[in-house]
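Shown here: the complex without one of its protein chains, the others still in place.
And now, chain A:
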Amino acid sequence: MQFGIFTIADITRDPTTGRVPTEHERLKTMIAEAELAEQVGLDAFALGEHHNPPFVTSSPTTTLAYIGARTEKIILSTATTLITTNDPVKIAEDYAMLQHLTEGRVDLVMGRGNTGPVYPWFGQDIRKGLELAIENYELLHRLWREDVVDWQGEFRTPLQQFTSTPRPLDGVPPFVWHGSIRSPQIAEQAAYYGDGFFHNNIFWPMSHTKQMVELYRRRFEHYGHGSAKQAIVGLGGQAFMRKDSQAAVAEFRPYFDSAPVYGGGPSLEDFTAQTPLVVGSPDQVIERYLTMADHVGDYQRQLFLMDHAGLPHQTVMEQIELLGTEVVPVLRRELDARRPADVPDAPTHASLVAAAEAERGAFDPTYRFETGDNWTGLRAEDARE
């Protein structure tokens, strides 16, 4: 099973000091957090995508590539990649690049985005969100698997004889999870392709998460990718920990009460009772997160949100350290032990390459395209003649 952290790169005021980080500081601390995550033994670091303040993650593959250069083992993932307002051609190119640069340490979670104005900023209509997610991913899926693509669809201009470069590393595209909180259509999409399904889980009651995952599992089996329990599931989570649980509550409360994401609505006590947020000791985090598999079945990836609500950088580093050294080793041991042998572990580039080899034979990386002079001739004037 894989464990890790995710961030949405928010710039949030620390309510206890009034301080707001600069964009530069936020980026630097985020890199440090990813590096620490690898050092304490976490398997994955996922980065969100936003195109407006108060976020600083408009070019996720740039950031992930930088982190990739400064790490060796950690998987670089997303939370999430906008499959609606990004051009699928650009997604195909950017993430295949990242694959090559990091020797395959990349996967991604497709999301539709939760910021309305992003659609018109990028020339799309939010009312077509689901259609976009479906059509765009269909194109992306093909771009990674077919060397030459002819394409016509509703949402971007047609492609004639298009090759997305670079071709995926070892002939195997990055693994894709589809992220959805509310829409069963996305669970259906994930199941259709045999891709993974990622449920954020953190602000929603488990009664809902569990049904969405169950639907995805049943449809995964329906489409012949394996039995329902063999489907690939990931969950989000969040925690704030101190050795002493009362100290954790006292320290986190001002952050909880002021954080935009908690809405100034339910109290910390109500929120921790009704959602996966745990504020307390590492043991309490372990106890709660051991129960997730009871609801969604044996799953493959658990990510934690640790760096939000304006928490100072030092505090976040302490949280990551506690997560990696005290919580995850126990969760990993217990959850791996309960997972039956016929339920797969989380996919990695290596496991996907092995599966592809078993099915198609070894991959031949020889360059398949014409080399030579196809980069001097194109001028706009030539097209008119």
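The rule we apply is simple: contacts are C-beta pairs under 8 Å (C-beta built on N, C-alpha and C of every residue); 3 or more make two chains touch, one makes a residue touch a chain; residues count from 1.
The criterion applied here is as follows: contacts and distances are computed from a predicted model.
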Listed names "FecR domain-containing protein", "Electron transfer flavoprotein small subunit", "FMN reductase" or "tRNA threonylcarbamoyl adenosine modification protein YeaZ", matching UniProt entry of the absent chain: "FMN reductase"
Full-complex contact with the absent chain, from A:H222, A:K243, A:R333 or A:R368: A:H222
Contacting the left-out chain in the complete assembly, out of A:I83, A:I134 or A:V328: A:I134
Selected residue (touches chain absent from view) among A:P15, A:G41, A:P54 or A:G153: A:G153
Hidden partner chain, touching residue among A:G18, A:G224, A:G264 or A:G372: A:G264
Contacting the left-out chain in the complete assembly, out of A:E49, A:D107, A:E188 or A:D298: A:E188
Residues from chain A at the interface with the omitted partner, ascending: 134-135, 138, 153-154, 182-185, 187-189, 192, 203-205, 207-208, 211-212, 214-215, 218-219, 222, 262-266, 270-271, 274-275
